[in-house]
Structures are given as structure tokens and as C-alpha cells.
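What you see is the complex with one protein chain gone and the rest in place.
Chain IDs A and B follow the sequence of writing; residue 1 opens each chain.
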Amino acid sequence: MKDPTRSSNGKRGLSRRSLLKGAAAAAGAAAGSGTIAGFPTIWAQEIKDIELRHVGVSYSVVKAIGDQAAKDLGFKVTMQNLDTSAAINRFITQPNSVDIADLEGWQAKLAAKRGVIQGIQAKKIKEFDNFLPIFTKGELDGKKIPRQGISPYEALYIEKPDSTELHDGVTEWLTNVPQVYNADSIGYRPDLVGHTVTEWKDLIDPKFKGKAAILDVPAIGIMDAALCFESAGLIKYGNKGNMTKKEIDFTCDKLIELKKAGQFRATWTTFDQSVQLMAAGEVVIQSMWSPAVAAVRVKQIPCTYAPVNMKDGKEGYRGWCNGMGLMKHLTGKKLDAAYEYMNWYMSGWQGAFVSRYGYYSPVPSTAKKFMTPAEYTFWYEGKPAPEPVTDPYGVPMEVAGTVRDGGSFVDRVTNISCWNTLMDEAAYMNKRWNDFKVA
Amino acid sequence: MTVSRPLVGWLYISPLMLVLIPFFVLPILVVMVASVFETDGFGGLIPTFTLANYRNVLTSALTFNLYYETVKFTVLTWFFTLVLGFFIAYFLVFHVRSPLLAIGLFLICTVPFWTSNIIRMISWIPLLGKEGLINSALLRLGLIHEPLTFLLYSSFAVVVAYVHQLTIFMIVPIFNSMARIDKRVVEAAVDAGASRLDIMRLIVVPLSKSGIALGSIFVASIVMGDFFVTKVMSGGSSASVVGAFYEDISVLQYPGAAASAIVLTVILLAMVSLILRTVDIRKEITQ
Partner (left out) sequence: MSAAQETAALAPARAKQRAISPSRGGRPWTFYVLAALFTFYVVALYGPMICIYILSFQDVRGGLVFPMKGLSLHWFIDLFTQVRTGDVKGAFDRSIKLAILVTVITVVVSFMAAMAFRRRFPGDNVVFSLMIGSLVAPGLVLGIGVGLLFNALGIDTSWYGSALGAQLSWTLPFGVLVMFAVMSRFNPAWEEAARDLGATPWQTIRLVIIPVLAPGLVAVALFGFTLSYDEFARTLQTAGPQNTLPLEIWSMTLNVTSPSLYALGTVTTIISFTIIGTALGAIVLMQKRRGARAGGH
């Protein structure tokens, strides 16, 4: 056995032993100081061997965020991206293979029902009281947030840590910690459409025949369609997020009619397809996601995200919210690490990161700390940008003076008319949606 | 032989069974069981015995439409890959003189497959799109005045993508069959005064039958079992059988998806048996 204090070429000086000692001292110092406002708060030595597996969709579970968390917290964070469908299936059929599950409201409902998540103690979430009340109380400035579909508030509370049913009302146990959300509407080319779009019915306007598009996800596409038909005054839905068979039939039959009349150029499946369709002028108006609008604008092509504020009980945005759920099998040190991780998430770095995509953080007060005042003014307050705005990776996106579509986040969020959902008649809806696809 | 024949057979087949049992037999049993259960709407399975799922699948017009779409793509893909594959294999076997060159040409055909299928799927857009290479080239040459829209997000695009991806699966088995053909037989036919067409009809095609059958099985299985190419390349204007149960799985409708999957498996098994009945591949090697 070689003398460990001598390296293979006989150099003396820094021996392996002293190197290890020095490293341990440095780690201890780092643990004591923390790199962000007091993280980690539990002794780094205890948790440094832990690995948290965070699984979810690519626009919510971003590798860059995981890397930063690992850096600040001292333990390993593995982000795995799957699409929405694969993710929920994984949580339910292989719950032991995931630690932190990325859950939309309706997925939280499902996960609770299947008993794969554990209740999160609201007390242990540091920033809980700073969460926007739309999540914690279902209202903002006294106005109740619409609950068509499954709203994040509705999906938030359970009575006991192992309950399988959601609880209507505030309790101390959560199904998930909301971490990113947005309000979706229509994207359009202001130069090719010719007027400002504020109503969903423009998407099905025969004037844009062959130049419109919706997306190919049944549960979301059908709600976008519902918003269009309601806006055009063709039908009034009881709950766009939970339609009856008759409402589904009406919606799909109308969609088939529109398809046969040639209204839709395509139903897009991938993000970049939606960007492409708009940027190439193949469509002038379509269901779109916020970062896609931004991506079109980066190409110096005008694209606006329509501010479809509610009026006359019609219109409104379609909202969604993703949160972090704790899988049931987490205990002991790993559970402590998971709480650390969630608290880090809400402490602002992540909030600022997602804001630059055009998404929102549920805790704007902490996100604000990590954004420049100019950025915050642009993204959250809906005021003209005092200086050029960049995307999360530093690529310049908007020139100074541009106003964010839809105004301030308060404007947008209070105008959400329905939330992403899982309907009772989901199987029937899938069937009819496929009828639309083969038409 | 001190070891009995059947035992040797089983010894050799055991690794295959070692994979098939846990990764096909057991899971397909799980799926079969799930297909006769009911769902509580939230991904839970209620153990009962009901044929309602099968009834729904087999009696709905949607199923017929979906199979029609998928079979349409399968037949078109099969036809084009067969024609292309057959003549390319013929070229490589009979017209290329140096085997090294044949191998080299063949390997050149395989290089694109080192790039993941999904990347090539994405790259169809810059090739076939309105602002893509082909449209730009045609416009610049003055052959068209407006970009062709049918190139992308259409049935044409779906078939092109499939043929692009699957011709190699036809070339390899047919090449293998053709390479077996004893050139002396052909020489004899030539000496006897046979025309090129006769040689093709009476010698080459019959002797390549097993290669063609194999290639057809491969192409048909892959296209019928795929959802992703149709979804992306058709721009959502077409649906596919597997695409439909992908969506059912997205909302955790396991029994319905399971029933559809079993139906598809049975149909494909029947199809493959039909092909194998015309060309008994197994007989070719058993003694």
C-alpha cells in the first residue's frame, strides 16, 4: 500500500489527508454562511449525500433552476423532464421513483386520490403568508377568483396529511406548493389581423379561414374552443372545466364543422410548431403560450398576446398553475431536505427566472428581490420597459418602451375565467376530440 | 451427442425467454387484466369483470375511422418502402461490382440513423416548410410562384417521414435474400435467352420472397404501432390508433386504453401470421 502522503511522482507538500481536512473545513464554513440569505438552514453535513428527484414538464422543472438549488443547498438535485401525460402516469404507477412531483391543480387532485402524496405542512413553508391570496384564499383584493375547471385554490387543501379527498376551505395541510403559473390566451399577428383582438371569437372568425390554429391537447384545446364559442354567443356553459356530455357534443361537433369548412391550418403539437406557424405567417391567430409569443418577437416579427379580459360574463384567460408535491415515501432527513428545497424555491431566484419567460411566481415579493427594477416593472406591473428586456439566458427580447401584453399581473390573473382541468367525462371527451381529429 | 436435443434447444432459447417473460408476457397479462376492470375516473382500477371496454372499442365508429387512417398510412408506407427497398437492394447486389463499395454505399445510407429519429422529425420543418429549403429552391428556380403548402402538416408529410425512416428496414432483409441468389443460376438463364424481365419475374423476386416478407412485417409493425410521427407531421389533422390511447392514458383511463391495446395486438398478430403463411420463414431454417 502506497504511502498516501506521497503522490506517485514523490511530490511532498499538499498530502491527501490535509487536502481532505481543508475541504471539510471549507464545506463547514460554506454551510455556516449559506450562499443565499441563510440557506441551507440545516447542517450541510447531514444532507450532503441526499439526492432529490424532481420530475415534471420542461417549462416548470428547469435544469438551470435545479443546478442553482444544488449549488445553494449543498445536496444533489436531479431534474427529469417528461411530458404532462407521462409525468402523471409515472407519479401514479411508480411513486417510489420520484421525490418531488410537479403537479398541476388537477394532477394534485388525482395524486391525492391515489394516495401517492403526503400533506405538506403550511406552517413549514416560510413564505406561505406571502403567497398571492388567489392560491391560498381563492380571492384577490376581495374579488373571488373564478373556479371553472380545477383552480389551484380548490386543489390546494386537504384535511389531514393522508387524506385522499380535497378539502373545500383553508386547512393547514397542502397538496402542493404552487411555484409557477400563467394566464393563457390567443396569440396573433397585429400586422396581418388588422385590428386589436380582445375576444376569443376572433379565432373562429371566417375572415381568418385557413389561417387559424388551436393546440392538439384535448383537455386544453377543448377549453379554448369553449371560450371561443361562448364568446361568439353560441352557447353558455355551466362549467367550461367540467362539461356535460351535451356540452362536449356541441363543442366537438362545432369544431368538426369548422375543420370541414377549412378554418384551421393545423392543430399544433409542439411548442416550436406554434412559433413556426406564427412566424412564417402560416397562421395569423392561434392558441398560444406566452413564451411562444416571446419567441416570435425575438425573431423581430410582431406578435401580440391578446388581452381577453372578461366582459359580460364571457371571455377571460385560461389559467394554469404548477406546484411541487411531496411523495408519500419521503421521511426523515430526506423529508427535511425536501422542505429545504421547497423553501429555497419560493425564496426568489426561481421566481425571477420563470418571470423572464413570461410566467409568474406565486410569491412576487421574493421574485422582486432577484429582478432588476426595470424587469419587475415590465413583467409584473405591465408598465413600459424602462430599458431593453432580455430572456432568461440573456438574449435581448424587447426594446425599451414596450408594454407587456395584457397589462399587470393583477389585471391578467383577475381575468382568468377557467383553469386547466380533468373533467368527469374525460373519456367521452377524448373520444369526441378524436372524432374531430379524423374528420 | 450426450445432451438431448430438446434440452439444447431450450438452453439456447433461454436468454430470449429471460427477456420475453418479464418484459412482455407478464406486462401483457397485466394489461389484459386491466382491460376487464373498471376505472373510478381517477386512475384507480376497480376489480370486476366487464367486457364493456371491449364493447366500446369494437362497436364505435371512431375505432373504425382510426384504423382506417392508420392502415392507410401503413399501406402507403409499405408500398413505397417496398419499391424503393427492392430496387436499391437490387442495385447494391447486382450492379455494384466491388463488395467493398457496396458496403460503403450501404453504410452511407445508415449514417443518418445515428442522429436520433426525433431530431430528424424536427428537421423536416426547415426542409418542407413554407420558408424551407425545398420551397425556397423551387421559388428561386421559378418553378412555382407560391410556396407549396401540402409539403408539411399533411398526409404527404406523414408518408414521407415514414418512408424516410423505414426504407432501411426493407433494404436490409431484401439485400440479404438477394445476396443469397447464386449468380450462376442467373448466368444460366441469360444463356438460355431469358430477358431482364423474365429474370426478375422468375428468379429474383421468388428468391427474395422471404426478405420481402420480413421487411413487410417490420414496416407494418412499426407504422401501426406508432403515434408520434403521425401526430407531429400531420399537424394534428390525422389521428392514429396508438395516438388515441396515448390520450386515454393521459387522463388515466387505463381500462379503455388497455382494451384498445389488446385489440391492436390481436389484429397485428393476425396480420403477421398471414404474411408468414405466404412465406414460411421458419421452415427455411428448421431441419
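The rule is short, and it goes like this: a residue touches a chain if its C-beta (ideal position, glycine included) is under 8 Å from a C-beta of that chain, and two chains touch if they have at least 3 such contacts.
Note that the coordinates shown come from a computational prediction; the quantities given were computed from them, not determined experimentally.
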Task: Touch criterion as defined above, residue of B:Tyr68, B:Phe87 or B:Phe150 at the omitted chain - done: B:Phe87
Task: Chain not shown: contacting residue from B:Pro6, B:Pro47 or B:Gly142 - done: B:Pro6
- [ ] Looking beyond the chains shown, say which of A:Ser163, A:Thr270 or A:Ser408 touches the absent one.
- [x] A:Thr270
Task: Positions on chain A contacted by the hidden chain, ascending - done: 53, 55, 57-59, 62-64, 78-84, 86, 89-90, 93-97, 269-272, 275-276, 279-280, 291, 295, 298-299, 393, 395
Open item on the list: I need the residue numbers on chain B that touch the omitted chain, in ascending order.
Closed with: 5-6, 8-13, 15-17, 19-20, 22-28, 30-31, 84, 87-88, 90-92, 94-95, 97-100, 103-105, 107-120, 122-127, 129, 131-134, 136, 164, 167-169, 172-173, 176-177, 179-180, 183-184, 186-187, 190-191, 193, 195-196, 199, 210-211, 214, 217-218, 221, 224-225, 227-228, 242, 245-246, 249, 254, 257-258, 261, 264-265, 268-269, 272-273, 281-282, 284-287
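Note that in this section only the chains that are shown with their structure count from here on.
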Task: Residues of chain A touching chain B in the complex - done: 84-85, 88-89, 92, 109-110, 113-114, 216, 218-219, 265-270, 272-273, 276, 280-282, 422, 424, 426-427, 430-431, 433-435, 437-438
Open item on the list: Residue numbers of chain B touching chain A in their complex, please.
Closed with: 41-44, 60, 62, 65-66, 69, 122, 125, 129-131, 149, 153, 231-232, 235-239, 243-244, 246-253, 256
